[in-house]
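All protein chains but one are shown at their positions in the complex.
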Amino acid sequence: MDLSVINPILLIAALMSAATPILLAATGELVVERAGVLNLGVEGMMILGAICGFAIAVETGSPLTGFIAAALGGAVLSLLFAFLTQITLANQVASGLALTLFGLGLSALLGQGYVGIKPPRMADFNFGPLADIPVIGPILFSHDPILYFGLLLVAMVWAVLKFTRAGLVLRAVGENHDAAHALGYKVVRIRTLAIMFGGACAGMGGAYISLIRVPQWTEGMTAGVGWIALALVVFASWKPWRVLLGAYLFGGITQLQLNLQGAGVAIPVEYLAMSPYVITIIVLVVLSADKSAAPGSLGRTFHASH
Amino acid sequence: MKIKTLLASAAVALGLAAGAYADGHEKTKVGFVFVGPIGDGGWTYEHNKGRLAVEEALGDAVETVYVENVAEGPDSERVMTQMALDGADLIFTTSFGYMDPTINIAAKFPDVKFEHATGYKRSDNVSTYSARFYEGRAIQGHIAGKMTKSNIIGYIASYPIPEVIRGINAAYIHAAKVNPDVEFKIIWAYTWFDPAKEADAARALIEQGADVVLQHTDSTAPQAAAQEAGNVVTFGQASDMGQYAPFPRVSSIIDDWAPYYIARTQAVIDGTWESTDTWDGIGAGMVAIGEISDAVPADVKEEALAMKAAIADGSYHPFTGPLKKQDGSDWLADGEVADDGTLAGMNFYVEGLTGEIPQ
Partner (left out) sequence: MIRLEKRPQPSRFFAYVTPLLAVLATFLFGGLLFAALGKDPVQSIMTIFWEPLFGEFAFYYRPQLLIKGAPLVLIAIGLSLGFKAGIWNIGAEGQYIMGALFGAGMGLAFYPTESVLIFPAMVLAGAFGGWAWAMIPALLKVKFGTNEILVSLMLVYVAEQFLASMSLGLLKNPEGFGFPGSRNLQQYASAHNAEIIAGSGMHWGVVAALIAVIFAYVLLARHRLGFAVRVTGEAPRAARFSGVNPSRLLLFCLGTSGMLAGLAGLFEVSGPAGQVSIDFNVGYGFTAIIVAFLGRLHPIGIVLAGLLMALTYIGGDIAQSQLGLPAAAIQVFQGMLLFFLLALDLFTNYRLQFGRTEAA
């Protein structure tokens, strides 16, 4: 065993990239849940985003166009969920699960012609000489643009929720939809927009996997990341910066366990492999001192004539 | 048991029906049970290519059917039964976990032939077949040992089962033979399929100094990670992964099930099918070595091809003594060749590998 082979700088850089898909999807879901809607279909929207992004990037040769297509794909799929839960007032948990099933199937159908193809690569963002600064350079200035977009997104969501009127309205709808309705806010419209935002973010998260992290298309390639993203929102007690923290923590533990194996640490592998989940639970218990609760109307169906 | 008699009588009825057309009008029906989606780009993808090759080679004489994403356990029993009831003459079950289900269902349909991949249980109408991938691993190990400059070779393993351990040993023996300083870093992914995790594992190995990465998982994710790193050598796994040639992918091990599937289907058509145990390698064409690219120096390529030829004609066995086990105890004496029984159940590392096999 030789721990010196693990380079902490590269480890941090790697975990930032590993955390980005979860970060994007979880940030989107956070907005959805703050609006009082629980969409368990994140996995389905991610995988649809993964194939939409992949296919369009391959067809156009532009990864950026691919990401835009992925966001659109995720948003369109999420509209289906919005229709079910906001118009036909169907149960959100069941609709979300059905959405995942549907998304997995649809993505596999769409992706039939794209197995074994190499997508165009997205170049790293060019920071010029900044990237050469020791320690900080590799960690902060050596990534692809989408990773920075993810960070920006967290900051934007935080600022909008905290400081703007739009954020206030969104939170009001999520806390108590009947009161918000009484105040004249269009609950259904606001929630539909939030759901679409969540879908777009999940779609981009999926495309980050198929275009940057892996990059290839295979059926079912998101392999459960959407569920982790969902868990992360709860973990973060619906606060944007904690989503970032949680995503990095989760990505970090996963990276660390792989690195420890490479370094020959003699901990049974299966226990290392379960460690990210166990540690998440432990952290959750530790953080439970903070009693900030879920949005008051989370998961409840809203009907205006109540 | 009632179900057995029912099924058996149904099978007999079908057998009779099929028999009535035995003058050549009836197509031979071949079923394939797949554990993953045919679009997985790896294991199931290659089996499906074998299926398509059967259709192409035998044309109107055969009809093939398949079901993908079949879970091991009761679902696989149902799918096999369904194929048998629908008149399949031959059924290929292409995952280790289908072993007991295949035996169960085969007992209920004595007139249907079954072929189970990678298992060890046989009966009058169940054959087993598997490929000696370790022969390809030996060639990879040789190239890897020659190509590495850091003397660190990364290995992404799936689960600690004999198949995977055999591959690690074969690669290590031949890498260490040409480069005694070589060190293997092994990461157990504990998954067959998780492209993101495979990519992470490859990056972790590369960051720890590996400049050759071998993989026993099926996605191209490690190839992409190596390409990104720039100076890391990889090998295609299960399929050629030629889109990453000539570099980082310098060669590959390809599962080529087509010759076997065609031969066995032909045997059913001819009425010469018998229960057998097939474990074929490079010689029989079940394991193919993808083109060795120009990134490999000419002399190394020549040596690798010579080893391939020697393995193919049987003059060289990748597990030839003297070899010791990891704990230093003797395994094979000088010139002694490992027997298939030991290889099939291999659960130990050879001398020189560090770390433990997780249990």
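Order of writing sets the chain letters: A and B. Residues in each chain are counted from 1.
Just so it is clear, contacts are C-beta pairs under 8 Å (C-beta built on N, C-alpha and C of every residue); 3 or more make two chains touch, one makes a residue touch a chain.
Please read these numbers as outputs of a predicted model, since none were measured by experiment.
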item: Contact with the hidden chain (one of A:3, A:89 or A:135); value: A:89
item: Residue in contact with the excluded chain [from B:41, B:141, B:160 or B:355]; value: B:160
item: Candidates B:74, B:230 or B:271 - the one touching the absent chain; value: B:74
item: Identified contact with the non-displayed chain, of A:79, A:97 or A:151; value: A:97
item: Contact residue for the chain not shown (choose from A:109, A:136 or A:179); value: A:109
item: Residues of chain B (touch criterion as defined above) contacting the omitted chain; value: 1-4, 6-7, 10, 31, 37-38, 65-75, 77-79, 81-83, 85-86, 96-97, 100, 104, 120, 159-162, 190, 344-347, 358-359
item: Sites on chain A contacted by the missing partner chain, in the whole complex; value: 80, 83-84, 88-91, 93-95, 97-99, 101-109, 112, 219, 224, 227, 230-231, 234-235, 268, 270-271, 273-274, 277-278, 280-281, 284-285, 288, 291, 294, 303-306
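Following the convention adopted for this analysis, only the chains that are shown with their structure count from here on.
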item: Complex interface listing, chain B residues touching chain A; value: 36-37, 39-41, 45, 154, 160, 185-188, 190-191, 193-201, 203-205, 207-210, 219-221, 224, 239, 243-244, 354-356, 358-359
item: Chain A residues touching chain B - in the complex, by the definition given at the top; value: 5-7, 10-11, 14, 18, 21, 108, 111-112, 115-118, 209, 213-216, 218-223, 225, 254-255, 258-259, 261-264, 266, 268-270, 273
